[in-house]
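The complex is shown incomplete by one protein chain, all other protein chains being positioned as in the whole.
In order of appearance the chains are A, B and C, and numbering begins at 1 in each one.
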Amino acid sequence: MQRVGVFVCWCGSNIAGTVDVQAVSEALKNEPGVVFSANYQYMCSQAGQEMIKTAVKEHHLTGIVVCSCSPRMHEATFRKTAVAAGLNPYMVEIANIREQCSWVHKDVTAGTEKAIILGKAAIAKVNLNTPLTPGESPVTKRALVIGGGIAGIQTALDIADAGFPVDVVEKQPTIGGKMAQLDKTFPTLDCAACILTPKMVDVAQNDKIRIFSYSEVTDVRGFVGNFDVTIKKKARFVKEDVCTGCGACVEKCPMKKIPNEFNLGMDNRHAIYIPFAQAVPKVATIDPDACNMLKNGKCGICSKVCAAGAIDYKQKDEIIEETYGAIVVATGFNPISMEKFDEYAYSQSKDVITSLEFERLTNAAGPTAGMLVRPSDGKHPHTLVFVQCVGSRCESCAEKGKEYCSKICCMYTAKHAMLTRDKYPDTEVYVFYVDVRTPGKNFDEFYRRAVEEYGVKYVKGMVGKIVPEGDKLKVQASDLIANKQLHLDADLVVLAAAIEPDHSARPLATMLTASMDTNDFFTEAHPKLRPVESPTAGVFLSGTCQGPKDIPETVSQAGAAASKVIGLLVKDKLTGNPCVAIANELTCNGCSSCERVCPYGAISYLDKEFRMPDRTTKIRRVASVNPAVCQGCGACTVACPSGAMDLNGFMNNQIMAEVDAICK
Amino acid sequence: MQVTEYKPLIVAFCCNWCSYAGADLAGNNRLAYPADVKIIRVPCSCRVNPTFILRAFQRGADGVIICGCHPGDCHYTSGNYYTRRRMATLFSMLDFLGIERERTRVEWVSAAEGAKFAATMNEFAQKVAALGENKRLEDLRCKK
Amino acid sequence: MKHNNDLREEILRMSGVDTAKCMKCGKCSATCPAYDEMEYHPHQFVGMVEIGEIEPLLSSESLYKCLSCFACVDRCPRGVAPAKVVEAVRLTAIRRQGANHMTANDVPLILETDTPPQLLVSAFRKYTK
Partner (left out) sequence: MKVRYFPGCTLKNRAKDLDTYAYRSAEALGITPEEIENWQCCGGVFTTARDEVATKLASVRALKDASDSNLPLVTVCSACHNVIKQTNHAMQTNKEFSDKVNRYLEADGGYNGEAEVYHYLEMLRDLVGFEKVKERVVNSLKGKKIAAYYGCLLLRPHKVMRMDDPENPTVMEDLLRALGADAVVYARRNECCGGYISVESPDAAKKNANAILENAKAAGAEMIITACPLCKYNLVKNGADIPVVYFTELLAEALGVKGEPNET
């Protein structure tokens, strides 16, 4: 039995509003082991913590129960308080009377009653707590960045800058990501390539960074400090270290009608290709689905023309296994498919395009060398209609689109509209919007310039239907301010498609055991206070894999993720979690049940000598847990038929005591 | 005559990584559910020993629910699969002993599913309340 | 302005629509094929019911112009179903007045040899009690 102190927090009115905190601290006063009980406005404040420290000293407390917010919020805070007061940090238990009581119940009587019961359960548990000391584990001083867009690039550069080796895994043949496809960037209108490509070169030239392009992560094992990762480097049928990127093979390749992914299918590439001029690594890749040599052995021209001898038709996928101390996810986004939005006739007319296609269409390195023309007939468009919120802000049950705001569309649409009017003053440009959202430095000023200086016609309302007829797109829309239905004959329609996380993110999250929200964005450890960390230790988040972001936000988050990684990698040892399994050698019968369910291989068996009651000795096979490897899930405790396995911090008798306290 | 409304006693075991966080999110979003539900935090749903559940019923719990990460999303990669199999066996045994199926449940609630957590608890509490008090396994020897 | 909360509740109940879900994008009115015939347009039906301003709708001819083609229902990004709101207001008008918008006496005036019965049946169902 401990000498327990109970500390009930009001959390201002957050708890005290629905729970009678005075009654709770009174009621808990008489629980077994309790020698001190008090309540205070903000237990987590300096004064609140002082109150705990003083009570520990004055009342010689050995256990602390704090009835407050979720342990996910302040357990660490109160453990530090305990240490400061001279106690073992694991002698603290939290009763969650905010998130799981005062915030979800409206009735004060019921709320108070429940808070008391939760307090009793925590007291029952803390009475059985024992001081725990965490073990230590080494840190592999190397980081993995998954995704080679601007988020991954920035994170890798920042980590490498601190002196740690970094590997970047990119599934495309080149790094660069979405930003490499953009023309200009808002609100400064600097050219995306001009600011991105030097960074790509920096990555290539940094001797701390290795790029695995055309590669995928296929397996992740281990835990913070020591992740064992398997990377599949797909065969590109070109020797990366030999290829000079001269492009002779590309010119001579006879298969030249393959839709070019980099230009979103608006022009063609060859079966052997380099995605774009500034690609990193600048090496050719053979598309095995298009290459005649790989399909039926007939051709081989690229091999003949390659002066460097880089072509290797027999190349196989390569499997790389490497250990990393930290992993950064930077898997990025894609625009959603427009398939379910055919009221906008995307599938029926080539002149209805998405905003990303518009980027390529106006990019000097794009399929039209930057000439804004209609994809259908190459004519110059005079009337352009931009439609915002296509698939964003849809109700979840609307069965198409996404519930969230995609955040970047308002600004890039303003950019597109402005640039069009700037370059082609003979055009009429309409933007149909639901709301124009411009919270950002110089963002609203930018949008207003589009309207006031460039004469872009912003219309409050949505487009309802687009009918391609003849060489026109008949746009039917509403103007809610004028209370009119508008009928426009447009030449080009641009849809601001919602963005969604890349489809590779979901299987990756499973491998990393990192959690995702219902939209497949990665979840942060705390939405406000730990925005670049995933709840899984050692896994960090960079860029749009965490939520819609523009480039400046992505770059800031990438830097933040890098600093978290650096903070981890500078440590030589990591303090582990002492809540690991322990085997009672006296009752263990060596049956291996626990070993079979352990996902980490943390359990091994020792042959140990025991002295028997009759003073003879006997060698018995008993389980032994490696505390550095055990992650503390507790699967073994249930699998053990003799009850020899238990889990520190969540002992059988502790949980049973909680059950008893609740069921009275 | 004054009629006091019957209040069931429900024990919810929540895994630390998904469901406990989901319950916290329900709180952050102020999504109400009955105060009859009392949550016990466990590292993983696979930490829940069948004896905890038996003990709860013996001591008069009217319903027990175990919440874990969605299949494939377990923080410990495979813990929830053990839970699923163990509980399927346990619940059918409990059913045989007279603890109705509606009194026991395994539910997957992710850290992002605050709304699902509240909805699940509301629905479960309603079902348990409809069954009335659990007398079947209430064993006085377990009570002080 | 007279706000009629009871009537608002009744219309929401009949239609099963939650007008508070509307984000005022106007896609319903953008897609409406009967827009030009209407004095009040689909987005106004939703908006006016939401604030309880229902009387002007009840006496408007717009009630009888909606085609029930459900384009607004399927295209609404928020799942609001404006056509169901229009129908609930129309039924309220017809039930309340006890007066039908169309009577059997009107039939000979519109009847032609090739008029499909479906047309008359639908019109009667929409316009009468």
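One rule holds in what follows: a contact is a pair of C-beta atoms (placed from the backbone, for glycine too) under 8 Å apart; a residue touches a chain by one contact, two chains touch by 3 or more.
These numbers were taken from a predicted model, which means no experiment stands behind them.
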Neighbouring shown chains of the undisplayed chain, as defined at the top: A, C
Touch criterion as defined above, residue of C:27, C:41 or C:84 at the omitted chain: C:84
Residues belonging to chain C that touch the chain removed from view: 13-16, 33-34, 36-37, 64-65, 67-71, 73-74, 81, 83-84, 87-88, 91, 102, 110, 114-127
Touching residues (missing chain, whole complex) on chain A: 339-343, 345, 347-348, 399, 465-470
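What we mean here is this: only the chains that are shown with their structure count from here on.
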Pair of chains joined by the greatest number of C-beta pairs in contact: A-B
Geometric centre distance via CA averages, chain C-chain A, whole Å: 46
Where chain A touches two or more other chains at once, by residue number: none
Residues of chain A that touch chain C when the two form their complex: 343, 389, 393-395, 397-398, 401, 434, 460-465, 476-480, 483, 485
Chain A residues touching chain B - in the complex, by the definition given at the top: 70-73, 96, 98-101, 103-107, 110-111, 113-114, 117-118, 121, 509-510, 513, 515-518, 523, 535-536, 579, 597, 599, 631-635, 637-639, 647, 650, 652, 655-656, 658-660, 662-664
Of all residues in chain B, those that touch chain A in their complex: 9, 11, 17-18, 20-21, 23-24, 26-28, 30-33, 35, 38-44, 46-52, 55-56, 59-61, 69, 72-79, 82, 86, 110-113, 118, 143
